[in-house]
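For this depiction, one protein chain was excluded, whereas all remaining protein chains were kept in their positions.
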Amino acid sequence: MLFHVKMTVKLPLDMDPDKAAKLKADEKELAQRLQREGKWRHLWRIAGHYANYSVFDLASVEELHDTLMQLPLFPYMEIEVDGLCRHPSSIHQDDR
Amino acid sequence: MLFHVKMTVKLPLDMDPDKAAKLKADEKELAQRLQREGKWRHLWRIAGHYANYSVFDLASVEELHDTLMQLPLFPYMEIEVDGLCRHPSSIHQDDR
Amino acid sequence: MLFHVKMTVKLPLDMDPDKAAKLKADEKELAQRLQREGKWRHLWRIAGHYANYSVFDLASVEELHDTLMQLPLFPYMEIEVDGLCRHPSSIHQDDR
Amino acid sequence: MLFHVKMTVKLPLDMDPDKAAKLKADEKELAQRLQREGKWRHLWRIAGHYANYSVFDLASVEELHDTLMQLPLFPYMEIEVDGLCRHPSSIHQDDR
Amino acid sequence: MLFHVKMTVKLPLDMDPDKAAKLKADEKELAQRLQREGKWRHLWRIAGHYANYSVFDLASVEELHDTLMQLPLFPYMEIEVDGLCRHPSSIHQDDR
Amino acid sequence: MLFHVKMTVKLPLDMDPDKAAKLKADEKELAQRLQREGKWRHLWRIAGHYANYSVFDLASVEELHDTLMQLPLFPYMEIEVDGLCRHPSSIHQDDR
Amino acid sequence: MLFHVKMTVKLPLDMDPDKAAKLKADEKELAQRLQREGKWRHLWRIAGHYANYSVFDLASVEELHDTLMQLPLFPYMEIEVDGLCRHPSSIHQDDR
Amino acid sequence: MLFHVKMTVKLPLDMDPDKAAKLKADEKELAQRLQREGKWRHLWRIAGHYANYSVFDLASVEELHDTLMQLPLFPYMEIEVDGLCRHPSSIHQDDR
Amino acid sequence: MLFHVKMTVKLPLDMDPDKAAKLKADEKELAQRLQREGKWRHLWRIAGHYANYSVFDLASVEELHDTLMQLPLFPYMEIEVDGLCRHPSSIHQDDR
Partner (left out) sequence: MLFHVKMTVKLPLDMDPDKAAKLKADEKELAQRLQREGKWRHLWRIAGHYANYSVFDLASVEELHDTLMQLPLFPYMEIEVDGLCRHPSSIHQDDR
């Protein structure tokens, strides 16, 4: 099941740089593991913003929630979620 | 160059059904041709809405504009455009 | 899988009363069938508004979209969708 | 009388973890007591958010206010309230 | 039980004047009957707007909904509803 | 002259409890004095919120401003003001 | 008593030109009479918009409402009202 | 050239009272000098708010910007600017 | 004096094509004349939208208003206006 997620990261301006670096490194490691597992299908930076558009491929709404909640940057994110369906005009059976 | 586009279609409630069917058929044909040419990379229906998220792969901002303007449903759409970049945490050189 | 949906109905002020009555009767029949099938779990009127909060229990995002699209009043609705999860403080295994 | 409440929790990012844990434990205990008493009828997590949709079954507007005010997390919540009525298309006399 | 309601009336600019006059006369008659019955406790015009603030005194959320739905101008209104409670600083037991 | 005022109180989450208690006690004392003088005609809590709807009966716009400015909680309030008029459908000469 | 009013005029795009011209001429005549009477103290066009900022000098909220309601263009206006007071830094006793 | 400016002042709740008093005194002195020079033509308090509507009479957009930037309270203000023109219905050649 | 203007064109969906073509041709002719005169300094299409960003170089706010009002498409436009100043970091005396 596909979910479209927009994540906008808002780190406190006075966050300790080491803490920020650690959070980002942990986030990156988890993001890459989830990509290798095929669960985080797409991950794009939005030009001009500290934000991304992502597409997740997961078994359920519950798994989506659990996945987002474990992101190290989750407490600093504004998140928008939409469910995705195959579009009737798509030429791909399983749009990847 | 990748562009993320959200299109929300708002056909007039009293549009002639034949005209609507013709517009949608033309839109579908063009959308499929652009997909086959690799220019309309992703096309997903947003669950619960007459709307889609799309990712285009085009040579320039100008080509993006020309592509959107020629869509038969363009006059009935609300459109939001964002440029996309490779995300530093992506494991794909060219995220498809 | 549970989905929370807010539907706000906006019929054109000049709609033919017979057409409106027919649409509402068809909507009611379908809504009641989906309730009997256990797919439309809750359906509440929002006080003071021609709108409802609903909870659907469906197998996938795709089924949610197909269900909403077949509602006779869909073209006249503004719709907001949220996925629902079991809440960690809920005392019900399967909140009904 | 039914009330639909959306609660979005915004804990300060720098809140002492022990204080946060205590608040959440107290909140959970009260939420579960109110559920056992039949006053907090439904409690769902909104996927991707630190937020919930709840349905309360209470004797009056006053009781709703008193119930929400005593929640330990109340000072950290954004709250939206709607009254709910039986929907004319519902097949349940008392929608639970 | 008290409810605070803001009603903003938006009649179509091209509505037949006789129909408009009839709607307003019916609305007035019902509003005055409900005031005499003590159910529509306050009714004020908002300066500069075709809108009012009202306070209703009713037995339940259900009665509020039924009352608003039967207003002849309901289809032309934008409505906002809030429940009201006695304020701890009020000097009136039953604020009228 | 009547004015409708919505006040939403936003105390800093880390305010010293004694200072908060003092502010609230002073606010209450002033609110009750103004009610006894007939200037603060209605004062209702909005259910689910740390907010109130109030109706003031004052001699001028200037007196409204001076009254609101002297409220101890003024610096912590979001305020919305509307002028009120007798409604043509009201059955009260001087709606109280 | 001074009131600051923003009026934005939205005539239907298909309004009969004669009707529009008549409305504007009537509006102008009334506006100029009210200016001569000292009730409509200031009237400025907002650059780039079919809108104005106005300052009225009237005896009460009620007179403000009655004045605005009799404007021929009132049904086509979006209106925002604010009460004005003498500013403590103003050098004019009665700012004109 | 006339400009309409809305200034909303948002001083930090914990600002040192002496610093606040100094800022306000400096602001007042400059505001009065600019009024005496005829550059700050009108200055009204908005009832119920720590905000003002002002009309400036300046030689250029550049002078408007320089004037606003030198206000001691500028860093604490939300500002909205509109250009003003003589209104075709105004009876004043140079609306003062 | 420079002004930054965003124009979003919203032609009625059912406008007569000949009328639309005539309006656009007239708009184009005027836009090009104003460019040749140096008054309409920049004119860019916003990608994906029937809208433009423009920079005007005019003698006054009044001239800006008169220029915009005479645009044939003005009645169909949403317009946002900002004054522009030389930026302290610009390397151009007169940014063109």
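We call the chains A, B, C, D, E, F, G, H and I, going by the order they appear; numbering starts again at 1 in every chain.
Methods note: a contact is a pair of C-beta atoms (placed from the backbone, for glycine too) under 8 Å apart; a residue touches a chain by one contact, two chains touch by 3 or more.
The structure displayed is predicted, hence computed values, not measured ones.
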Ask   = Where does chain I touch the missing chain, residue by residue?
value = 2, 4, 27-28, 31-32, 35-36, 42-48, 52-53, 55, 82-92, 95-96
Ask   = In terms of residues, what is the contact footprint of the unshown chain on chain H?
value = 5, 12, 61-62, 64-65, 68, 75-76, 79, 81
Note = For chain B, residues touching the missing partner are 1-3, 60-62, 64-65, 81-86
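Here, only the chains that are shown with their structure count from here on.
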Query = Since chain C and chain G share one sequence, what rotation angle in degrees maps the C-alpha trace of one onto the other, as a multiple of 5?
reply = 145
Key: Classification of the chain D:chain E interface as same or different, half of numbers criterion   = same
Key: Centre-to-centre distance between chain I and chain G (centres being mean Cα positions), rounded to whole Å   = 28
Note = CA centroids of chain A and chain I: separation to the nearest Å works out as 40
Message = Please output the residue numbers of chain H that touch at least 2 other chains, ranges allowed.
response = 2, 45, 47-48, 82-86
